[in-house]
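Take this structure first; my questions come after.
What you see is part of a larger complex, with each chain still in position.
Naming follows writing order (A and B), and every chain is counted from residue 1.
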Amino acid sequence: MSHEQYKNCIEECLKCMQECNHCFDACLKEKDIDMMRDCILLDRECATLCSLAANTMSINSPFVREICELCAKVCEACGNECNKHNHHEHCKKCAEACFACAKACRMMVA
Amino acid sequence: MSHEQYKNCIEECLKCMQECNHCFDACLKEKDIDMMRDCILLDRECATLCSLAANTMSINSPFVREICELCAKVCEACGNECNKHNHHEHCKKCAEACFACAKACRMMVA
């Protein structure tokens, strides 16, 4: 598969990476930070995996499938956590980006 | 500075990261790989720094200026090397992305 074919999946990964990072930053500033512990951890993990997946696809690595599958799992975990706090705009947007990215990764693997 | 204000610079970093990765992959497949040694190394370095800069801006880190300044330097080095091989389409596109990214990083720092 060429990097052209990866295009949509790379874009979703890079959007998700950014939303996870914004959410990480915003969670660290929330009054109710006590409730955001898991969200902060998963935001970091998910940004890392999305970044890795985008890099992996764009160097056309032989491990694209494995990494996208893992990325989808981490995105789903992060999206589910963020959804518990979707009264925070940043968590709501992050959850949406996570589920969109998970979907794109799963389609790529299929 | 908020992540909205970083938007253009993040986009240039992520474009450049992708072009550097494509160029890395393509250089590794070139017949004249003997000529592409420095290009392969700088493509990896530049993708790493662009990825770091995009992550740093999107978590709103206190080290954005320093990292963007360094990213600009690495982009310029990679762009200059790629320009020597701009008969390869991937090197030509990579050089353009590198210089555009360097410019965006330098504007952000200014």
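The rule is short, and it goes like this: a contact is a pair of C-beta atoms (placed from the backbone, for glycine too) under 8 Å apart; a residue touches a chain by one contact, two chains touch by 3 or more.
From a predicted model like this one, the values you see are computed outputs, not experimental measurements.
The complex in this file is a homo-oligomer whose displayed part has 2 chains and whose full count of copies is 4.
The rule is simple: only the chains that are shown with their structure count from here on.
Seen as a C-alpha superposition, chain A sits on chain B after a turn of 180°, to the nearest 5.
Centre-to-centre spacing of chain A and chain B amounts to 22 Å, using the average Cα coordinate of each chain.
Chain B meets chain A in the complex at residues 3, 10, 14, 17-18, 21-22, 24-25, 47, 51, 54-55, 58-60.
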